[in-house]
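With one protein chain held back, the other chains of the complex are shown just where they sit.
Should a chain be cited, it is by its letter among A and B, assigned in written order, with residues numbered from 1 in that chain.
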Amino acid sequence: MVYYITTLLVYGGVDAIACLGLSQQFGIAGVTNFGFIIFQAAGAYTAGVLSLPSDSANGGFQSYIGGLSLPFPLPWIGAAIVGGLLAIPFTAIVGKRLRGDFAAVGLLVTAVMFNLLVNNYVPLLNGAAGLSLVPSPLQSAINPYSSGYQWGYSAAAVILAFVTYRFLRRITNSPYGRTLRAMRDNDVVADSLGKNLRDLRTSSLVIGGAIAGLSGGILVGFINLWDPQAWGYAETIVLFAAVIIGGLGNHRGAVLGAILVPLSFEEATRYIPSIPNEPGLVPALQWVVIGVLIVTFLWFRPQGILPERRRVILGDRASAGGEVAGEALAPAATSASGESSTARAGVEVISATIGDPREPMAIDGRRPPFTADVILDCEGLSKSFDGVQAVDDVSMSFLRGKLTGIIGPNGAGKSTVLAILAGTLVPTAGRIHFRGEDITGLPAYRRARLGLVRTFQLASEFKRLTVMENLMAAVPDQRGETFRGAFLGRRYWGAQERDARDRAAMMLERFGLSALGDRYAGDLSGGQRRLVEIMRALMAEPEALLLDEPMAGVHPRLAHQIGMQLVALCESGITVIMVEHELSIMDEFCDPVIVMAEGRVLAEGDMAALRSNAEVVDAYLVG
Amino acid sequence: MNVLATSLFVESIGFGLITASVLAIAAVGFTLQFAVTNVLNLAYGAVMIVAAYVGYVVNQAGVSVWIGALAAIAAGALLSLLLNSCVYRPFQRRGAPPVSLVIVSLGMLLILEFGTQAWAGPTNVSYSMNQGATLTLGSIVLTVAQIAIIAISVVVMGLVHVLIRYTRLGKAMRATAANRDLARNCGIQTDRVVTTTWLVSGALCGLAGAVFAMNSGTFGATSTDLFLVLILAAVFLGGPGQPYGAMLGALVIGVATEVSASIVVADYKDVIAFIILLAMLVVRPNGLLGARA
Partner (left out) sequence: MSAEASAAGGPIGAVQGVSVRTVDLVAGYDSRPVLHGVSIAVDPGEVVSIVGANGSGKSTLLKGIVGIVEVLSGSVFVGDTEVTGWRPDRIARMGVGYVPQVDDVFAPLTVRENLEMGGYLLKSREVAANIERVLSVFPQLGRMLGRRAGKLSGGERKMLAMGRALVVRPGLVVLDEPTANLAPAVARSVLQEHVSSLASTGASVLIVEQRAKAVLEISDRTYVLAGGQLRMEGTPSELAVSAEFVDSFLGGTGGAAREGREDTTTD
């Protein structure tokens, strides 16, 4: 009986640790690592070959590398280290801009290949027969079969599971965790806000790999053997099922999933009698049930039993905000006469809650002030897609502190130029300079860190982060954003986080959206999301802001208010470059205005001058 | 290379042709499913083995395996159709991202493969068939049955070619795969086209299962696990969604794996397929015949 409970506890602990590691990779960081089982296997093998004597011992019937007879706890530490290191080459598949499902298949195939190799290449890890007679930790000091030892082992497994749980919670409930989730929700945007995606993914894989490796080490010390049968592709699917059923992005859900799926299934076989003539029936049916569970959960409850928690940051402060600007933006069923009465009422409230635009936005002092006139310029920019010339030899220079507008008909190449300036697209030719430096070769996240930030035309909020989290994610140079920072804990990054929170709260008040601070950004109306995007870009402390149709879907009165805010920004030294269709906005706020058509710059000047330019009028305004 | 090695090499080309033949039928079916639905159906290998078992049951009733193959074809077609209509399409209508669909297909893989194992038991079975006389052409040694399989494969490839290039359905399939909305504007009933494509590709899947079983000697519920990797390698080499690419990929992968078996130890012969698949994913995910990414 004792053995039964202790075995249950050890397996439970090991499964919980493995599921936590996968939940971190898949649920938090959004990496669909179908090769996960390899890390657990590598950990088990490592612990095995580190604790086994050299392969000539024990009658020499096994052959494997290593055999160092290392004492506890070195094999377990080794297991975690190898699991983590093994993750590094995996970033080659995950890091590239590969379709999610293609990458997942690549990883799955890698897992199968490793299994094949280890299975067949005997000198490595004893091939199909696997490692046996793996010593239990401390077995020379204590009898591994004594109940004391068994309880001790169970305690170790459970404690380590608990430690892993606390460790992951610590690093997830930190700016680093928030950044990982942002990357999961929309990696392109995270990139444009200055997040180094490659480093983030690598760190996720390494942490998850180390945790998986540790779980393997613990297991092999208990069952004293390990062979390729224990880690086929099917075992990875079991872990995925556990994490999906338990709840993606929720660490308690991962533990719950571990108990419900791998553990319960192991135990269930004990109680279901084996059908006499069909020894393989019950195990096979187990797999069928797991498959059914995966499909039904993904259909009926994809968020799992314990879904990801919504992080409430503002709490009571939010509800004190009163009327919400956004509500007035939601399209009311308008009558033929135009604005409905509710819209009009909402408009009044907007004017009251938006802060005085003449209050300057602080520019941080992180970078040395740039004083030359032209802060951003490009020359000879060209970009073609599949033979279509979207941008053709475009040269522009943008004066510091000015609000420049770029207009032009559909297909003029305005958004393409913006994307090239921001670094989201790579030009076929041309050079770009920012603050006097050539940034042509820099990726988007580096440009963001230099102070060149963009917004996007289509919905680009981090949907499963709250509005406050969206804003706080954009703050640059956060101490808590690296793994090390997260590990050091709240004492290290707490003060900076409070500042970020206050800044974000003020930003929300300024734009009249305080009541929405703790709502998921994905639940907001179109106009509200647009505002969140602008606010988020401002949180990134830009020196030059590239806005891609910021007024699209925004009520005219609010658009006017936003325009005033932008002017205030320029007065405090920030440069704003805006692609827009709304000519009234150009009229009121932008000078100069650049007109593009068919991928080329057509003219530049203020709107009055452009309107009298026959070429411009012809090409764009009235056809 | 000494004479023995050379003849081993040539002999392995013969084996390679057989593998390529089975692989071609399977890979073309798989890639057609991807072309019209944009889904990587990882349960494909499981459908193959179910069809193989259907052929086995018919065979056990005293019917020739070649007739049994017809039953396998029907089973593959029906099962694939149900898979798309009842599972993949509903998930897609809901807006599930491609990664979710892969996980769903893995779930279906478990259900089909281990459901078959639960029914069939853990011991492998084999078709009762007469492999026929062994024919020798130089160093290439093949049985009559194997030559028949190669011939069937060639004929099927020809039929697929005719279907895609010359029939109305083939045109509709190509249009639906290239631009579904525009295809509807041409008057094509894309829903029907998708359904028919899954029937056709399912038939190919069933046939592949039958010839796989014929060629394997013994088989069991999990026998197609590694074969699925070969299918993926062939598909991604030629380009996902490209039927001619799948044929080319099948030829290369089929021959490469068997030839590598003559050079390296036979246990590792599938490793070359893995390497090619990973290389394509990292370097050129749209395949040799697809557009540059």
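Please note the rule applied: a contact is a pair of C-beta atoms (placed from the backbone, for glycine too) under 8 Å apart; a residue touches a chain by one contact, two chains touch by 3 or more.
Values in this document were obtained by computation on a predicted structure and should not be read as measured data.
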{"item": "Chain not shown: contacting residue from A:100, A:409 or A:605", "value": "A:409"}
{"item": "Of B:64, B:189 or B:218, the residue in touch with the unshown chain", "value": "B:189"}
{"item": "Touch with the omitted chain, as defined above, among A:158, A:259, A:552 or A:603", "value": "A:552"}
{"item": "Footprint left on chain B by the chain that the document does not show", "value": "168, 171-172, 174-175, 178-179, 181-190, 291"}
{"item": "Chain A residues that touch the omitted chain in the full complex", "value": "329-334, 336, 338-339, 343, 386-388, 390, 408-416, 457-458, 549, 552-556, 581-584, 586-587, 597-598, 611, 618-619, 621-623"}
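Operating definition for what follows: only the chains that are shown with their structure count from here on.
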{"item": "Centre-to-centre distance between chain B and chain A (centres being mean Cα positions), rounded to whole Å", "value": "36"}
{"item": "Interface residues, chain B side, partner chain A - complex", "value": "40, 42, 87, 90-91, 96-104, 106-111, 113-115, 117-118, 121-122, 221, 225-226, 229, 232, 265, 267-268, 270-271, 274, 277-278, 281-282, 285, 291"}
{"item": "Residue numbers on chain A that touch chain B, as the complex places them", "value": "32, 92-93, 96, 98-106, 108-110, 112-113, 116-117, 120-121, 233-234, 237, 240-241, 244, 278-281, 284-288, 290-295, 298-299, 302, 386"}
